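A protein chain is absent from this complex, but the other protein chains hold their places.
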Amino acid sequence: MSAHAHSEDGHSADGHDFAHPMSVQTLLAVFFALTVLTVITVAQASFDFGAFEVATVMFIATIKAVLVMAFFMHMLADKPFNAIIFIGSFVFVGLFVIFTLGDSMMTSHSFEPRVVELAPAVAEPTITTVDGAP
Amino acid sequence: MFALMNNMPNLLGDQFASKFAWFPEQASTFAAENDWLFFFITWICVLFFIPIAGCLFYFCWKYSKPKGQKAESNTAHNTPLELAWSILPSFFLVAMFVMGARSYLDQRTVPEGANNIGLKAFKWGWTMDYGKGVMNPELHILVDEPTKLSMRSSDVIHSVFVPAFRAKKDVVPGRYNYMWFEADVASEQVSEAELAAATKENDGEVWDYDKWQFTPDGYKFFDLYCTEYCGKNHSVMQTVVVVHKTVEDLDAWIKQVSKRPVDQTPEAWGEKLYNQRGCAGCHSLDGSKRVGPSFKESYGNKRPLADGTTITADEDYIRNSILYPKKQVVAGYQPVMPSYQGQLSDDDIASIIAYLKTVSDYGPKAAANTGEEQTSTEE
Amino acid sequence: MSTIEASPEVGHDEHGHDHDHPPFLAHHFDTPEQQFDSGKLGIWLFLVTEVLFFSGMFCAYAIFRALRPEVFEGCSQFLNTKLGAINTGVLLFSSLTMAWAVRCSQLEQHKGLVGTLAATLSCAMIFLGVKAIEYSHKFGMGLLPAGLFFYDPSNPHPTDHPPYLLYICAPFALALVGVLIWLVVSAASGNKFQFAVAKPLSVVCLCFFVGVGLGTVLESGEDSADHVDVHADPNGLATASVMLEAEKSAEAEAAPAIAASGAMVPVEESVLEILATDPTNVGVVSGLNALEQQTAAAGTSTVTGDGEILGAVTTTEVDVMTPTTAGVFFSIYYCMTGIHAIHILAGIGVLVWLLVRAVRKDFNRQYFGPVDYVGLYWHLVDLIWIYLFPLLYLIR
Partner (left out) sequence: MSAGSLPSGSQVRDPGYPTPSENYLTNSKGVLSWIFTLDHKRIGVMYLVGVTVAFGVAGLLALLIRLHLFQPTGMVFQGEEANNWYNQVFTLHGAIMVFLFIIPSIPAALGNFLVPVMLGAKDVAFPRLNLCSFYLWVFGALFFVSALCASGLDTGWTFYTPYSTTTDSSVILATSGAFILGFSSIFTGLNFIVTINTMRPPGMTWFRMPLFLWATYATSIIQVLATPVLGITLLLLIAERTMHIGIFDPEYNGDPVTFQHFFWFYSHPAVYIMILPAFGIISDLISVHSHKRIFGYRFIAYSSIAIALLGFLVWGHHMFTSGMSSLTTIIFSALTFTVSVPSAIKVFNWLATMYKGSISLTTPMCYSLAFIFLFTIGGLTGLHLGTLATDMHLHDTYFVVAHFHYVMVGGTLVAFLGGVFHWWPKMFGKMYSEAGGRLSALLVFAGFNLTFLPQFVLGSRGMPRRYATYDPEFAALHQMSTWGSMLLGFGLLVALVVLLRSLKSGKRAPANPWGAATLEWECTSPPPFYNFERAPTVGDPYDFSNLEWDAENERYVKIEPAREIVPEEQPVTEPVHAEDSK
């Protein structure tokens, strides 16, 4: 394991053997980018992109997420393994959401339009019966 | 060679089944195919299991040595062999999947012009809806004609399972689920004499299907179970499927159950409904507290309601509690009763009220007495 | 539990056999780097669990938004975009300071570390303060999960509700008082260390009320102002009726409904009220559409077409603002933001713990793990909000 491979040379006097400080400029730049993107998201909400609305919003959000992960979370400087497991988790989220959402989409036609008994505005349910009995 | 694979398990399977009942009777078009597939898989399993178990015990016997003996060989691996036994089984798996999926699609796609029967599941019973306001807990269908069930649940998830048809489908509240099947065995009728004897012996009690093995109308039947756990009486949430030979026969039956016969008193009809339409599941007659209040102290009694108020259970109250059960719930009970909106004709409700009068301690005594006399004479 | 993972000083030093171990190195690790890598992998795995934990709610969101887009559009108008945006900014800034804190700890800049941690904490508190305003306002309006929902269009701002804001603020007020007392006592007793801790903490606690103030300004400050000009110009309704045609298609698949046409007038007012309360919202009109739709439907027949297919004819209603429809949106809103807020609270706890250790100068270039781990956790919380904000506040 790499940890051990490194560890052979013990802990040297200067501690920079495994600390990778971020430069202040990078941090500020990233923060600036994030703020701009936030403004953009809020702004775009006032235009109607119709079907693409969700897509655009999620796209911008994802850019922001990538920025945060890459720099604030030091993914670039970090061990690739850590990045892999974190990104990998989204694969499973994808599986989960796609299957579940897909199924509910495909079956939603069979959902029973409900009568809200609690809402006084609603008149009594009018239930008639099936025809086509033998 | 594959033809052999197909036939062998079939033949053997049939012998197997004939020896001791491995399956219930095959009564639908699905059954034969399903059972064939079942035995096909089973025999493939046997094909794998015998050698595995054989090796297991043979090796134990052959290679068991005293402590300290070295193994005869130390082969670490044999890639071709391992690949072989990783890949070969997959062919069987694909076969199973394809056959299974194909006949599943048949079971899933309802054929055109199937007879449509509405099914409503509730805790803990079934109501089959034959249209035109005809409701009955028994499922009566036509032989050799596809029947489609349009299923709803009024409370929790239930599941319709007819073993003889090899068909099952959950009934999910908030959704319509559908299933269909085509019975190919008509259920025969018992002789008038036998029926009369049974009716006499049963004597107005709730009909004991398990005991008689035929319906109150004298038909042999197939069991219909609820297979999705649904609470207290899940295990008694059963009804029967009767397969009629002819449309006339079926129509006659529907006509007979459709409404109160002219010669029957409201009380007697009300009692019949009480037993048939699921009231008995939650409302006792002997005062014991079940899911709902007992009918012993229902009619004419002052009931404290969940909202704190008190109300006298008169005709109107009972009618309302049947139609909008969640509105005025008696204190100490859950609002779980399904609405019988449109499932009971006015005459039905009137009959039930009449019947409740007879069983309630608080009802007018005179009415009670006459009511009981009549019911007893009727049965 | 990142505290647990992070906390390295596992005892066991009674084992005589770890001589060359510096105090911060746990006995069962060979080198500080091995310890750091273990902790790092651990916290990353923990973040993975967090992602999947939230995935459940995102999944629910996706399902119900796909099922009832009109509900989500209608209800999202009740969320104050401005407050959401402010909070987003605050969280992003806290992420910056947190990342900076990690840098400080790596470079052994102890003062800077304390400062940045305190800044992060303050942002967290501001965030919660703003949320407190949002929540109490919606509680008051009865915009609650389906079971508790009592929003009444004819009277959107009932005055008889309990003082929710007070309830939410009380614990923080207590904390503030406590910290201030501690500050004074430690100053009096001349306990340098405690004083050094209490000083930043008192600022942090104050920040919650800064957030509350900020929220109040944005929420109520504009209420009165807009009441006027909304009543002044009736464009709201005009645009609405124009938009209606466009919306028809969206509503088409919903089954016809029975609705009380009597509710017409009050509901209109309610929409104006909405307009008044949330002037920053762009799409109030769609709130109106729901209403127009409802009244339109009121005229149509009560029998639906697809009865035969379904096996029984049933009825439904398209009024967006009823418990069972709107409730779902607010349920998801409270679940998502609520659990996110709980994570913020947890983060605050851990950050305070870090602050104390930072004042104690525990961290050095060999041992800055805890700061790094908490940082990762904090960034994840930020990450989740980055997605929550547009999904909940910016639906059109």
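Chains here go by letter, A, B and C, matching the order in which they are written, and residues are numbered from 1 within each.
Everything that follows uses one rule, which is that a residue touches a chain if its C-beta (ideal position, glycine included) is under 8 Å from a C-beta of that chain, and two chains touch if they have at least 3 such contacts.
The model shown is predicted, which means the values in this text are computed figures rather than measured ones.
J.: Out of all the chains shown, which come into contact with the hidden one?
T.: A, B, C
J.: Out of C:Val48, C:Leu143 or C:Ile384, which residue would touch the omitted chain in the full complex?
T.: Among C:Val48, C:Leu143 or C:Ile384, only C:Val48 touches the chain that is not shown.
J.: Touch as defined at the start, partner being the missing chain; which of B:Phe23, B:Trp207, B:Tyr324 or B:Tyr362 qualifies?
T.: From the options B:Phe23, B:Trp207, B:Tyr324 or B:Tyr362, the contact with the absent chain belongs to B:Phe23.
J.: Name every residue on chain C in touch with the hidden partner chain.
T.: 1, 4-5, 7, 10-12, 15, 17, 26-29, 34, 37-38, 41-42, 45-46, 48-50, 52-57, 59-60, 63-64, 144-148, 323-325, 327-328, 331-332, 334-335, 339
J.: Suppose we count only contacts with the excluded chain; which residues of chain B make the list?
T.: 21-24, 30, 33-34, 37-38, 41-42, 44-45, 48-49, 52-53, 55-56, 59-60, 63-78, 81-82, 85-86, 89-90, 93-94, 96-97, 99-105, 107-108, 155-157, 159, 161, 163-164, 166-170, 172-175, 177, 210, 223, 225-236, 288, 290, 334, 336
J.: Name, in rising order, the residues on chain A that touch the hidden chain in the full complex.
T.: Interface with the chain not displayed, on the chain A side: 1, 3-4, 81, 89, 92, 95-96, 99-100, 102-104, 106-107, 110-112, 114.
Everything below uses one rule, namely that only the chains that are shown with their structure count from here on.
J.: So what's the Cα centroid distance for chain A and chain B, whole Å?
T.: Going by mean C-alpha positions, chain A sits 44 Å from chain B.
J.: Going through chain C residue by residue, note those that touch at least 2 other chains and give them in order.
T.: 310-312
J.: What are the residue numbers in chain A that touch two or more other chains?
T.: 111-112, 114, 125-132
J.: Which residues of chain A touch chain B in the complex?
T.: That would be residues 107, 110-112, 114, 117, 124-134 of chain A.
J.: Flag every residue of chain A that touches chain C in the complex, lowest number first.
T.: Answer in residue numbers: 3-4, 6-7, 10-11, 14-22, 24, 27-28, 30-31, 34-35, 38, 41-42, 45-46, 48, 53, 57-58, 60-61, 64-65, 68-69, 71-74, 78-79, 81-82, 85-86, 88-90, 92-93, 96-97, 100-101, 104-105, 108, 111-116, 118-119, 121-123, 125-132.
J.: Which residues of chain B touch chain A in their complex?
T.: Listed in rising order, the residues are 115-118, 129-134, 141-142, 145, 147, 150, 152, 173-178, 247, 250-251, 254, 323-324, 326, 339, 341-343.
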